[in-house]
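With one protein chain withheld, the remaining protein chains of the complex are depicted in position.
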Amino acid sequence: MSTKHGHYGEYGGQFVPETLMNELTKIETSYQEAKNDPEFQQEVHDLLNNYANRPSLLSYAKRMSDDLGGAQIYFKREDLNHTGAHKINNVIGQALLAKRMGKTRLIAETGAGQHGVATATIAALLGMECEIYMGKEDTERQKLNVYRIELLGAKVHPVTTGSMVLKDAVNAAMQAWTQRVDDTFYVLGSAVGPHPFPEMVHDFQSVISKEAKQQILAETGKLPDAVVACVGGGSNAIGSFAAFIDDSEVALIGCEAAGKGVDTKQTAATIERGSTGIFHGMKSKFMQNEDGQIDEVYSISAGLDYPGVGPEHSALADMHRAQYVGITDDEAVDAFEYIAKTEGIVAAIESSHAIAYVKKLAPTMRKDQVIICTISGRGDKDVASIAKYRGVDVDE
Amino acid sequence: MSTKHGHYGEYGGQFVPETLMNELTKIETSYQEAKNDPEFQQEVHDLLNNYANRPSLLSYAKRMSDDLGGAQIYFKREDLNHTGAHKINNVIGQALLAKRMGKTRLIAETGAGQHGVATATIAALLGMECEIYMGKEDTERQKLNVYRIELLGAKVHPVTTGSMVLKDAVNAAMQAWTQRVDDTFYVLGSAVGPHPFPEMVHDFQSVISKEAKQQILAETGKLPDAVVACVGGGSNAIGSFAAFIDDSEVALIGCEAAGKGVDTKQTAATIERGSTGIFHGMKSKFMQNEDGQIDEVYSISAGLDYPGVGPEHSALADMHRAQYVGITDDEAVDAFEYIAKTEGIVAAIESSHAIAYVKKLAPTMRKDQVIICTISGRGDKDVASIAKYRGVDVDE
Amino acid sequence: MSRISNAFKKEKAFIGFVVAGDPDLKVTVENVLALEDGGADLVEIGIPFSDPVADGPVIQDADQRALNQNVNTEDVFELVRLIREQSDIPLVFLTYANLVFKSGYETFCKKCVDLEVSGMIIPDLPYEEQDDLLVVMEQNDLDLIQLITPTSKERIPKLAKRARGFIYVVSSMGITGTRNEFKEDISQLTNEIKKYTTVPIAIGFGIHTPIQAVEMSHLADGIIVGSEIVRIAHEDSPQRLMTYIQEMKDAIS
Partner (left out) sequence: MSRISNAFKKEKAFIGFVVAGDPDLKVTVENVLALEDGGADLVEIGIPFSDPVADGPVIQDADQRALNQNVNTEDVFELVRLIREQSDIPLVFLTYANLVFKSGYETFCKKCVDLEVSGMIIPDLPYEEQDDLLVVMEQNDLDLIQLITPTSKERIPKLAKRARGFIYVVSSMGITGTRNEFKEDISQLTNEIKKYTTVPIAIGFGIHTPIQAVEMSHLADGIIVGSEIVRIAHEDSPQRLMTYIQEMKDAIS
């Protein structure tokens, strides 16, 4: 949707310390220039196509479509990107912008490690310094990803404040950025944060739906009836929706992590359960108590385990242009297993939230209707935790 | 190279129990028909392109080329295939052939699990039954991969005979096949075994070099000076060499796993250290004692930890058409770290053997010369063992 | 003229910061009174927030300790009421945008008026996002304290012109360069600000020793001490706090 100085309806904005305001303005200006510079666009396009492995496939899920017996299902296969998720689309864009701005150093937050790995990857490729902020809880749960990030030449800072998870890593990265803006660019990992981040992430991820639109038109000759994607901060979802937002006949559905249930405390279904607030640089929907203290949230999926959501999604929800549904851990794990057995795809547990909704939606639709479901990432990283969830011992 | 009833010079053949001979003949006939059937070729092509994510990128390794200061290096990115390695090319071909022959059940051996996962994947996609034979040692070391295979709907048989590793898994799969050939196809995982397997695997994997040849001609206008690939059984190497074998100006180099050193007992450098023998259905080079008892071999890389090599490689070595070099664990681990930091690619430890040789070769070449190095797979599966190798604790 | 101006009327002002509810609400009352007794001219009451991004580790931890005791916004209002029973010292709230937003701007401002709290410092509410709140604050004659930092540069004129109460010159940049360079940078900054306003300037730059206090007080109308007070509040007694404030206040008087 169109944005006016970073505002999406009542959401968005730049709620950051004064220290960062000039830097944000610089990024905004540089980004607007870059956006209109064919050379920059070409650079982004080159790395997307020759490094990240785009365009990603739009593949027909024949067995699943047959099995569910309703709409025809197509997968947008972001899991086939280099590093295994949509995250790379965004980091390529931001890192090239950083380079253009003369920065030599990237910092980023990470939860389970996905965005950290993506950022470290692009830093290695571009020969930039890289430091990753990661909650201490997460560094201990995900030692392997810490090592992976270090393998790529980046440094990992365990964050020991707050609940020591993703939101605290964002806090710490913001703080670190405040302390060193001159040579440093903060590569935000989702469609969140202060303007212009949600807009940049929207733009860099919209390659997903731009490709998908062309691909589905080539394949079926018409627009899809529905586009389904999972929503953490909302980057893969906004990327999947972007090119269809103006096509009002295309239903847009974001799948949030309902954890143990939308109505329980252990949930991360921000749009359904949260309320409007100001956090991490933006006005949007957040999981918070009545005072405005930010909640700790829960989902089996580390990538969806975030108490906020990008401002554009909050606005799309208010406008009823997109619909947001909660998917529980149980439903997501079932879907994870289902798509493995049916299509031979081990999809990320995040993406499995979208698949779970497609399992419900497709049978209610006609055979001549079409769903595009974004597989935001691959699930190799999740196999061990699914085994644990099922009570299978996979410790080596 | 051309093959006469499955013989490559003195190598190849069909050294299997009488029980299997008719089945092998049937496969041979069916495969020859299929090979000449545009419809079958189209089916293979469709799955390669719309499921496995081919063509794979040929990407210029700028930072590595600059750093080494010699030849220009291009990576053939098989790591970007669905399931993360070249193995999928072969299983697609064999599984479609099996289906064409009316089989409903696939069996396969696996070492660390790569080929097992690939076979289970394609079985899920085609709706076929699937059983995987895996040495008991390996099932215990790789519980996660066992679970992954099961997630995909296949059954894993732990093999308790012999040294309970890959070669024993091949033995067990062969035996199981002997006992049930009617509805069952044995999907062999490398360019080994009795005719027509080495030929089929050659053909199905040669998509690697067919693409690479076109890609490098489009990019540089000339043939590469060298093609480098790692050699376990030899499938990704033969696939990488195939389209260049008749171009005598292109050097072909296979990198074997030298483990702790070619001259130690703990090695798997079959062509350098082995001798001619008859095993697993073929005459080829094997690691064996003077009586002909097959050795247990060693490499840090599970995928290269095999006491034999495909017959075509033995022949190419004899003819001096290809050169085979040993790469130690140490060199491979260094290369694993090097390419991560330099290019942002976490490559398989198998592929890192090829990269290690490129590190030695490139500086001896001129800047106008070109090396193509096949990255046979991605290295996510190896991060933990590299950490262990470096003495870093990553247990969670 | 707001109560804040009184703080800057006499000599250089000393401004102290406490986290409401650390170590507990009762002691925070005592601490604020100790600050006043020690000579502080204005106190910033920090409302603890789950994610105080603009604060360093000492204050972050204090916020966390307060929240762990379930201190909520209502409790902080009650705390101020208790202070007001014994003291007239100028007060402002230091709080993050979300807490004010969730209270509702009207409600929160009314509460400030009731409690005779003169204004707010909101570290994550920069110039561009202040309009909605400012309308309500002005109606209630409350001061929104503007923060100006070494990175503000060409933003200084507009910030300075909007300033009311006092200007908080702050850096989250850590202390880089030598002490001398550092002083020069700040004097440049304060000189620049003074071009556009007569509102008093207070500096909060990680100050904790009397010597630092003296140096800083030469450049501005007041100094702000936060982390060191929070540390003493956590580790020591209101008595010790008072002595510390006395030393600091003496240094700048």
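Note that the chains take the letters A, B and C in the order they are written out, and that residue 1 is the start of every chain.
In the analysis below, a residue touches a chain if its C-beta (ideal position, glycine included) is under 8 Å from a C-beta of that chain, and two chains touch if they have at least 3 such contacts.
In this text the structure is predicted, and so the values were computed from the model without any measurement.
J.: Given the contact rule set out at the top, which of the displayed chains would the hidden chain touch in the full complex?
T.: Even though it is not drawn, that chain still touches B.
J.: Any idea which of B:277, B:303 or B:344 touches the chain not displayed?
T.: Among B:277, B:303 or B:344, only B:277 touches the chain that is not shown.
J.: Touch as defined at the start, partner being the missing chain; which of B:19, B:42 or B:364 qualifies?
T.: Selected residue, touching the omitted chain: B:19.
J.: Please pick, from B:56, B:190 or B:288, the residue that touches the omitted chain in the full complex.
T.: Considering all chains, including the one not shown, the answer is B:288.
J.: Consider the whole complex, including the chain that is not shown, and state which of B:30, B:49, B:104 or B:178 touches that chain.
T.: The one listed residue touching the chain not shown is B:178.
J.: Touching the missing chain, which residues of chain B?
T.: 13-23, 161-162, 167-168, 171, 174-175, 178-181, 275-281, 283, 286, 288, 290-294
Following the convention adopted for this analysis, only the chains that are shown with their structure count from here on.
J.: By that same contact rule, can you tell me which chains touch chain A and chain B alike?
T.: The shared contacts of chain A and chain B amount to nothing, since no chain touches both.
J.: Please indicate which chain is farthest from chain C, where distance is taken between mean Cα coordinates of the chains.
T.: Using the mean of the C-alpha atoms as each chain's centre, the farthest one from chain C is B.
J.: Measuring from CA centroids, which chain ends up nearest the centre of the complete protein set?
T.: So the chain nearest the centre of the shown protein is A.
J.: For chain A and chain C, let me know how many angstrom lie between their CA-based centres, rounded off.
T.: Chain centroid spacing, chain A to chain C, equals 37 Å.
J.: Give, as an integer number of Å, the spacing between the C-alpha centres of chain C and chain B.
T.: Those two chain centres are 66 Å apart.
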